[in-house]
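The complex appears here without one of its protein chains, the remainder shown in place.
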Amino acid sequence: MIAFIKKQLTQAGKFSRFIGRFFRELFVPPFQFNEFIRQCYTIGYKSLPLVGITGFIMGLVLTIQSRPTMTKFGAESWLPGMVSLSLIREIAPVITALICAGKIASGIGAELGSMKVTSQLNAMEVSAINPYKYLVVTRVLASTLMVPLLVILADLVGIYGGYIGYNVHSSIGLLRYFSEVIENLDFLDIIPATIKTFFFGFFIGVIGCYKGFNASGGTASVGRAANSAVVTASLSIFVVDMLAVQITDLFY
Amino acid sequence: MKKRKDNTWKLGLFVIVSLAVFLATVYFIGKSQNLFGATFHLQSTFKNVNGLKIGNNVLLSGISIGSIKKIDFVSDSTVVVNMVIRSSVQKYIKTDAFVTIGSDGLMGDKVLMISPGTNSREIVKDYGMIASNEAVSIENLMGGLKKSINNAEIITKELSEFSYKINNGKGVLSKVLTDEEFSKSIGRTLKNLETGTDEFVVFTKKMNDKNGTLSKLMTDPAYAYSIKKTLSAFEKSAADINVFTAKLNNEKGIVSKLLTDDKMANSLDSTLINLKTGTKKLNEIGEAAKHNFLLRGYFKKQEKAKAKKEKELQKTIKK
Partner (left out) sequence: MSEQPIISIKNLHKSFGKNKVLRGINLTVNKGEDLVILGRSGSGKSVTIECLVGLLEADKGKIEVFGIDVTKLNYKELNKIRLRIGFMFQNGALYDSMSVRENLAFTLKHHTKHLSEDEVEKQINEALENVGLKEAIDKMPTELSGGMIKRIGLARTLIIKPEIILYDEPTAGLDTITAKEISELILSVQNKYKTTALIITHDITCAKMTGNRIMILKDGLIHAEGTFNELKNSIDDWVRSFFEYE
């Protein structure tokens, strides 16, 4: 039991050190700009269709599902506001982050894991290229910056999905719908929700890299690294979300 | 290498579009809260703001022109409300305008409504003070409504009792107006009176016989004439009474109809019942409005129940 606790604490310590190293390396030049751009492309642009489809479906389904209840309360006209609020505040960030955890964290975990077991990391190391800087810093930074952008687009697409969903049973103009949405929004809905997506992105990247970097042994460990990256990243998203919501709640 | 360069523009597009969406959202929200563009401030003091919050809308003639910026205490019983309003509408607000706190719908947010004054032509200044009308809160409204509902209930109850008494014929008036037996007895009395008069005529004929002693006594023409005159007058008045009672008995008469018709009484009764249920419903509206969120659903249920009740009521009336 004590050994188990010690092992967990060691893991936590190693992980914290990994994060600490990220911030140290981030501010030490040279910065691998090309690799960063390439990772932004892979993480941001390539995830777009997936995130878009999920966002659209979430908006559509949420509207259709909420309608009976709202109609019961005679508040059908509040549907656009309610759907957009729940999308922006909670659903789009969390769902997008989970999708990204599935796509990005596993991708990074598997990529770095396989590089580790085929000694590509060592190869970089011995050719005096800092693999942490080249691989980790760029990926973590890219996912930290790209996930918020993906969430913003997921918000937009999700709200549009809500518009389609609303027009299934009643009709409203697109302009009227969006002005209804804007009317119901506040900076307190947007800003904390956006800030927390940076943390989502950061943890997705960091956990993917950490798991990949610490893969050891044969090819099986690559699969393990990818799997554990997704699980840990998803869990961390919920934990971060909980913390973010509680902190936001203090200010509201 | 070439492949990578080809993708860069896609990444650029992605980043720019996302940032544009974000900025547009921020801009529009800011616009809806009047953070951008030319604005001016107005202030007003209240004793009670009834839950008005920062960010609530300010309406002028029902159009949203700004929002509440700040709500502060100035003393233990006064609150000053600061609002931000689009500069473009400043010229429509005169110094004698006043503000009222209202609500956006029955259960919506509070809004601050600016009502134009009548006399002044002077336009308000930035950070100017304008007068306030204390809010008519839903609670006050509900209190008033409740009082009038109670009054209406009392009135209907009395009305109902009154008509019940008329219908069931317990009062004197009712007896006079509706008892058939009574009018028959009047008729009988009059008939008796008529036969009495007939006999009297026979008697007077005998008296007119020239052979009787009484006749002799009575044959004085002057005396006889005077008696005859009296009698004919008597006869005439009896006939008049007869006509009156006949009319009274006859159901076609207006008074009679009003006073004796059973159907009429019933319909009066049902009107009163309707009135009573109407009041009850009014009471229920008040009740429902208190449970604000459930408003519509509650009404729907009540409508169904009402329809059912009405059907039953019609059935009982038919019976």
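In order of appearance the chains are A and B, and numbering begins at 1 in each one.
Rule of thumb we're sticking to: a residue touches a chain if its C-beta (ideal position, glycine included) is under 8 Å from a C-beta of that chain, and two chains touch if they have at least 3 such contacts.
Treat the numbers as computed from the prediction; the structure is a model and nothing was measured.
Colleague: With touch defined as in the header, list the contact partners of the absent chain among those displayed.
Modeller: Within the full complex, the chain not displayed touches A.
Colleague: Can you work out which residue in A:Ser77, A:Thr118 or A:Ser170 touches the chain that's missing from view?
Modeller: Residue touching the absent chain, from the options given: A:Thr118.
Colleague: Tell me, which residues in chain A touch the chain that this view leaves out?
Modeller: So the residues of chain A touching the missing chain come out as 111, 114-115, 118-120, 122-130.
One rule holds for everything that comes next: only the chains that are shown with their structure count from here on.
Colleague: Taking the touch rule as given, give the residues of chain B at its contact with chain A in the complex, in rising order.
Modeller: 4, 7-8, 10-11, 14-15, 17-19, 21-22, 25-26, 28-30, 32-33, 55, 293-297
Colleague: For a test of understanding, state which residues of chain A touch chain B in their complex under the given definition.
Modeller: 34, 37-38, 40-41, 44-45, 48, 72-74, 149-150, 152-153, 155-156, 182-183, 185-187, 190, 194
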